[in-house]
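In this view, the complex is presented without one of its protein chains, the others remaining in place.
Which chain is which? They are A and B, in the order written, and residues in each are numbered from 1.
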Amino acid sequence: MSTIDGPTPLPGAKASQAAADRQASGNIPGGSADAVRKSGWFGRWSEKWRAMPRQKQWLYLIVIVVIAYLLPVINPPILSTEPGNDFPLALFSMAVYALAAVGLNIVIGYAGLLDLGYIAFFAVGSYTAAMLTSPDSPFFKIPYLWTIPLAILVALCVGVILGIPTLRLRGDYLAIVTLGFGEIIRILATLIPAMKGQVGFQNVGRPPGMGPDGIPIFANSNGTPWYWLALTILIIVLFLAGNLERSRVGRSWIAIREDEDAAETMGVPTFKYKVWAFAMGAGVGGMAGALFAGQVGFVNNQKFDVVTSIMFVAAVVLGGTGNKVGAVLGGAVVAYIPLRFTAIAEYKYLIFGLALVVIMIYRSQGLLPARQRLLAYGHIAYAKVRRTAPIAPAPVTEKEA
Amino acid sequence: MLSTVLTALPADSDWINFDVPSLMQNFWSATFDGLTFGAIYALVALGYTLVYGVLNLINFAHSEVFIMGCYAVFFTLSFLGFGPSAPNLGIGAIILNLLLALIAAIVASALTAFLVERLAYRPLRKRNAPRLVYLITAIGASFTIQYLIFLWRGPLPEPALTMFIPTPIFEVFGTIIDSQQIIIVVAAVIMMVVVDQFIRRSRTGRGIRAVAQDPDTATLMGVNKEKIIVTTFIIGGVLAGAAALFYVMKIPSGVQYNGGFILGIKAFAAAVLGGIGNVRGALLGGLLLGLIGNYGQILLGSSQWTDVVAFVVLVLVLLVRPEGILGTSLGRSKA
Partner (left out) sequence: MGAHSEDVPVPEDFSAAEPGAVAVSEAVAEAAAPEREIDVAVGDALVEVKNLTIKFGGLVALDNVSFTIKRGEILGLIGPNGAGKTTCFNAMTGVYKPTSGQVMLEGHVLNGMKQHKITRAGLARTFQNIRLFGEMTALENVVVGLDARNKTSVIGALLRLPRHIREEKAAIERGMALLEFVGIAQDAGSLARNLSYGSQRRLEIARALATDPKLLCLDEPAAGFNPAEKEELMALIRTIRDDGYTVLLIEHDMKLVMGVTDRIVVLEFGKKIADDVPHVIREDPKVISAYLGEPEDDFA
């Protein structure tokens, strides 16, 4: 990794040979920068990625993004979920799951808190969008696109309200309280008349625009524009999550995950940052919910069951907790598999439930582990160290903390 | 969210009515019924509390340990010829049949608890996994069992079984107390006293307390930690099996693949209310939660409110007194 990054003046051919050997064996010396645990093909792939020059990374990114945008148009034969399920709609569903997984990854992957009721925030977002746009609702109405930021805000506030009593305590309490909340929100939707129980809200709003044929561009059955909207939001959220990761916020979260007491002793206001992580996750969940409500066009109390929360957790775990790219892939896979392989759709809960246990027992870092980058300008420092440091002996990798 | 909904509600809404007269009128029947539910919560809560005390882990799969017991009760009684209407049997025969069902439930629940411990948690303990991994495994195990049952039995509840027609025994404050209520409460309390004494006095109980207090030191002192952990899971399973019999007795149509879920959360709330890790706390918390839930239900007008009330109680307890009413941990309870 380090040695292929531009000119690397190595003292003597012997050293460069040694470096090449280590390179070949895939064992990256801690003495050079960016020590990374061995992590299979994804780890190697992500190392290769990091070693690329900036421009090349951007190039690849643009190609990937363009392909992602073109997917519903190309409708590639093997990937396609048709004829069982409309492919653009399946893509939308994958993007929404990915978005939810990226949000949940902030809570589970970064801060190490277990949120088992993520669907509740998704529901809060959905209801916010529905109740402020559907003609069935007695409230004032606003344009659909405005409900997206509002859904973030409302979900964020609910997150704070729920987080404050529980986050002062050990993580287990958060898990059970969120699990309960995921169920309670459904019961409340049944009990509170304004939320209209099973009758729900029809004709939830959509973004403006009419096609030439007089059908709205964002018709419920027209998956492609909805997918593009969701994908765009997903990309923005990924950028912002990356910004947070490489800041004192991200560092505080990881520090809390690694050792909460030590983090507090190092001056990290742990409670505050836990509430932030939980609330931010909630906000992203609310946004995903608002998107979902818009596309489906109908919201009632049957749409949000606790099991979906566990599917979100499975998406994060599958992708490798703490890895936002992994979360995107995990979310997409969890949504994709039942839509593509309709024969096993019935077994999806069993499959992903079992996957949770098996992954935790045999590979708790997830399928795609990757370490967070926590410094905005870390690459400069590491590159500097790489250039000047003599090749240090391979680190003694003994005790795990 | 709730508050925005509340303030924006039309003035004439009556979705949340504080029906105080109704509560006054039905106070004693609500109390006795609440105690009956509370006794069931308490039995399940004890399973959470014991495992939490020893492993510091919320065993999310405990709700499935419980529901497996319910299925065992259902199948045993179906096999023995019980149906929707009350059986035409003598009292002795009924007791015998129920005892058979109880044994089946205890075996099913204890076996489930044992398997969950062996297959899911033990491998994690071997490699000293972080807490988050435990919790995710626990919820995954719960989920897996739930959907195994789902694939096997489908989404609908099993048909209701009537074990016996409750007969009035005596009257207090103008309210009749029936045989069912007495059986459930008395049996549950006896069981919990037995467990309490077992943990306080027996050699194994000392081991459980030692591991709860300090697993490493306990191991150094010659306590077989692994054996203690398995025992704890099995005790929890046995109690959950007993709770399953009483639960099916009380709510005959409650045998459903996800039937353990809400009850599990309520039982955990009960454990926290009484003081998690505390055996007597589980009993106290269970009974209290049963009462609060029942009062809330009558006051607010729908049975679904009990779930909301239980949840609110859990959050309030965590906010005000997270160590629960009795507070002390399993390890500190005196011999």
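Worth pointing out:
Methods note: contacts are C-beta pairs under 8 Å (C-beta built on N, C-alpha and C of every residue); 3 or more make two chains touch, one makes a residue touch a chain.
If you're wondering where the values come from, they're calculated on a predicted model, not measured in any experiment.
The chain we do not see here touches A in the full complex. Residue-wise, the contact with the chain that is not shown comes from A:252, picked out of A:252, A:295 or A:364. From the options A:138, A:211 or A:378, the residue with contact to the chain not on display is A:378.
Considering the whole complex, the residue from A:47, A:136, A:264 or A:305 that touches the absent chain is A:264. Seen from subunit A, the chain kept out of the figure touches residues 30-37, 54, 61, 238-240, 242-252, 254-255, 258-259, 261-270, 276, 324-325, 371-382, 384-386, 388-390, 392, 395-397, 399-401.
Everything that follows uses one rule, which is that only the chains that are shown with their structure count from here on.
Inter-chain spacing, taken between the CA centroids of subunit A and subunit B, is 35 Å. Across the complex, subunit A meets subunit B through its residues 108, 112, 114, 116, 124, 127-128, 138-139, 154, 157-158, 162, 164-166, 168-169, 171-173, 175-177, 179-181, 183-184, 187-188, 190-195, 257, 306-307, 310, 313-314, 317, 321, 346-347, 349-350, 352-357, 360-361, 364. Those residues of subunit B lying in contact with subunit A across their complex are 1-2, 4-5, 8-10, 13, 15-16, 56-58, 60, 120, 123-124, 129-133, 135-137, 139-141, 143-144, 146-148, 150-151, 261-262, 265, 268-269, 272, 302, 304-305, 307-308, 311, 314-316, 318-319, 322.
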